[in-house]
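Excluded from the complex is one protein chain; the other protein chains are retained at their positions.
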């Protein structure tokens, strides 16, 4: 093995990795069971393949592809928020109905009080923050298990929602801005513009990092690998943009439908922000620490209670955005908004993506990938034309299959390694 | 301090506790935060007081007292089963619908196939065992997180139930034996007989234990405390029996209603058996060990996978009994049997009773006490005449209040002690 | 020793020993907004006016709760029990218990099969479905659509009423399918009547089958969910959608032409009929209003009934609903719909 | 050496439920000195340390820091005073890597972004100074470290900061020969820099090698606090195992509430 040995600033001997050694290392890690989100992505591909074969004409159409995003927005947002709560080993059963309540706050302000969207949306988000604060204080300060607190909240919010909707009315919204959030599309120019911006931004960050670490003589990823990553992202994003900027209307004569759904950049921005917070800030580090070993975190002087409260705030805040988006999509809110299987789906999304229910392990992007798995299942099932009973059964089976890909991949890996 | 020092068989010096020292010790333990199910019992008393004051005529009536048992049977049974799963730090989201499926198995065999109860009931239980085996194998052998497996099963069983009921029909049962299980009452003679048997049995076991430990020169509880316990149980049981053997029919002329509900001894027997299994057998010890520290258990040679499978089997088995009882009570099964909030209530019951979601901590009796809390809330709310919205909200608040009693008690205790 | 003394905490001071208490159990808040908004109000008003103490509760779609509430009412000594069952099985269990306690029983809105209630007050749910089917046909005819593909967005698979509605519209539409005049499109149930899921389901239907030309949605909420998807594709108004319940949202959709029709059940009539019966029974009188009768298809026994007719609402007669006081003009004719309201003659 | 102690405990009592673990314990830590805290297994050494660092609330007694009475309610308070502790039960976050653990609660940032590069550099230097040679990468999760490697990380974490008092609870228990020597040298160096150091150890050679004073706990009571130069090896062992040695230590009668092994109630 010929490795170039460089001396870094600290005076420590280190090995400068080459592209080959990097790939070897990655493969070693994969064989060693450190798979990251690979299995979930694999599961996603398998699912896409299955549905693609079964319903090739529709599942793989641009229209359906665009629909996927708008359909999954609520679950993805709640799941992203839940990742924070799960990272601490807590649970928030009330996130679904919290999103319903926040959606209702917005709808009531818009429709019943005639307020503009720039009042109604912040109000809904504020409602989310207040809800989270309440839950967090009960859990952190009184020490009631979060399962019980949020079970109580699950019931309570259901009641609040019913009461807000005067016992069960639907409230329609007509505000075009709000409706466009989860129904509208970006123009073709904006679509391409944002895609290019994203790729350029990513490239900038990656290259800058290599440069600055290299300047301090710390080990960097080989430039080949970095370029490969940037290229990969570019190909993916541009392909998706190309598909989404095609005409996909059912009847193009009546109505043109093209461009990236507005909800895509919304999801992307949320994902980037929260990934940044978790991965690159002190706060995020402390969340992992408290989730990994609360006692160690406390001994390190981390304000455990405040962290605990904050994750509930983040979760409910994200749920409020999920609520806003689902109300936007349905253009109405009803007492079941945020009910049904939304919560279980959201937790499932986070867990499928690789977040542990015991805390300390998980990433925001996992929630997005897991949410995509759930959305694809739901979406594909909708195309298959099963009866209700069959649909439930197949959804369960497909979910299980997607999760087994993950489990088996990790198992195989750990059999050869640790 | 005058303590009598005896020398035990092992040649180790030991202190023979007196009644006074025993009480002192108990108080020390309570101050030290080791409260057992005391707070849950306290919560129960507080609830009974609230509802008793608010609806003194109805809540405290013998009829309502008897109703409490039949109303809570399903949740209590599922919660008892869930304790095993939770002890391992796993979860079973499908227990609710599993109980529905098993109930439907019984109903279909009874009604559609005209089979007798002694075929249908074992068949339903068998269905429960098979379901549990399936879930357990998926979790233990494939290594898929139990949250995902049972979420898939939650969906799948919903579909199975719908399919079994041909898309949404109700199946009524007419078998009198099955219907009596969760509707009938014991005769007065049987009621008293069983109550006396229970007290005598308990006394026998306790006294025998004292005798056999004393014979080996090991420390025993002071006989005064043991007699006090036996007396306490006797007073409690006899008082309850006395209330329940009174006539409680609204209109005794039409229909006499008295005796202990048949479901009471069913719950009691299940509780005794599983408490025995958890507390006094090698298997139970191993369940705690795996839940407390899986790796330590594995290193001690405990077959972790088999234990993991077994708890799912027990859980689904208990769910099947819960299903049988709920079908008995409703005299019918429909696609929503075992749905709604049954699952969350059951997990809530276990958690309120003091079972940890992280494994290693919990007792079967806690599930019964927690189930009682949930049942009292539900029952009491039903008597208050709230609107739907209010009812959800108040149920949430009362649940929270009951849980805070627990949390605050433990907190106070731990502030003075550890 | 218990239950014989009836509660005296009601707000009616006139509850003498001869006037008993009435218990009403409503089914849920999800299958329709009516239970929590309309029935509750009308029944409460009627009982209050008659000075009869009433305990009205909602089982929130939970069968176990339904029974728990019934147990509570029976033990609190009601004299009349009015139930809207969640399914016939539990319904029957409750009715049996009530009868054993000597309580008079009324099936409200839904007949408990083989339950043997004393009275039955209802809109005919199959009839509702028939109106929906007919309404859709009328709209399609009016739009001169040939060989339309019709999609079904049914109610919750676990709700027996959804089955009855479907039976109704199927009976009207099936001949059209059979004759080849219409084509049957996708047919899906919406779990829990969940509008969001309904929207996704319909979106998937439309993706699969791009020439859906008519949507039979089981209620206004689901109708609205379908309309939102159609709107996205600018197909709203061209593809007729049905509904039910005459909700504000549904009526507004009808007014602007996005929704073909809704079914109005004059709930006040139904509530009044039921409360009249209950009040008479509570006062120990023999009720006279139950003139009709219906045969329980399972027990083959006759049940004394009050049967009411649901009404089909299109743009032309939206104002009837307002006139009836079921919705107010203020609720309905908000800024966005003011013009449509005027056009429809609501002022 | 300064006459006034940097940290002084007086009359500390601590019970866990019915069991009293510390009885009226006093301890003085002087700047520039290494105070060894010795005692048998279960004597209460670690409990005392956790009382000082605010992990356990004390039931009675006072803590004086630089002459002022202080109330330490949490590890935050302790580190605000400049007290750093290496705990016996190491308390590392298994899901974080070496660098992340070493800087936990004191992360270096540039702007709001974590400054990983600086932290990595500093961590590498500190570990090198502790003779750690077999760690494969500073980004290895601590869950996968060997016992000695974990202990080194915990020690490195505590000495990275400018503190006034450093308390080390059996820091060399899992360390190899070379690493132990390095840590003892470090302990001496810290004291020489004017810090107050408390070293808990069962190894008498180590104790006598570096400490200026020795405090011996016996069954939760402070048996004696003496200058290391005034006592012999065997006297200290007697204090540890019997609570007294000649005229040193506790009065003769054995505290009545301690009995060898009390088999409790079964179940």
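Chains: A, B, C and D, in written order; residue numbering restarts at 1 for each.
Quick note on the criterion: a residue touches a chain if its C-beta (ideal position, glycine included) is under 8 Å from a C-beta of that chain, and two chains touch if they have at least 3 such contacts.
Here the structure is a predicted model, which means the values were calculated and not measured.
Trainee: For a quick check of understanding: of B:145, B:291 or B:353, which residue touches the chain that isn't displayed?
Mentor: From the options B:145, B:291 or B:353, the contact with the absent chain belongs to B:291.
Trainee: One chain isn't shown here. Among D:79, D:101 or D:179, which residue touches it?
Mentor: D:179
Trainee: Using the touch definition up top, pick the residue from B:302, B:321, B:349 or B:402 that touches the left-out chain.
Mentor: Of these options, the touching residue for the absent chain is B:302.
Trainee: Mind listing the chain B residues that contact the chain we can't see here?
Mentor: Interface residues of chain B facing the absent chain: 8-12, 212-213, 216, 218, 280-282, 285-286, 288-289, 291-293, 295-303, 360-361.
Trainee: So which bits of chain D touch the chain we can't see?
Mentor: Residues of chain D in touch with the missing chain: 16, 19, 39-43, 45-47, 88-89, 116-117, 120-121, 124, 127-128, 132-140, 144-149, 152, 170, 173-180, 202-204, 219, 237, 240-241, 258, 260-267.
In this section, only the chains that are shown with their structure count from here on.
Trainee: State, to the nearest whole Å, the distance from the C-alpha centre of chain B to the C-alpha centre of chain D.
Mentor: Centre-to-centre distance between chain B and chain D: 46 Å.
Trainee: Just how far, in Å, is the C-alpha centre of chain D from the one of chain C?
Mentor: 73
Trainee: Tell me, which residues of chain A touch at least two other chains?
Mentor: 162, 167-168, 341, 387-389
Trainee: Out of chain C, which residues touch more than one other chain, so two or more?
Mentor: Residues 29, 36, 40, 157 of chain C each touch two or more of the other chains.
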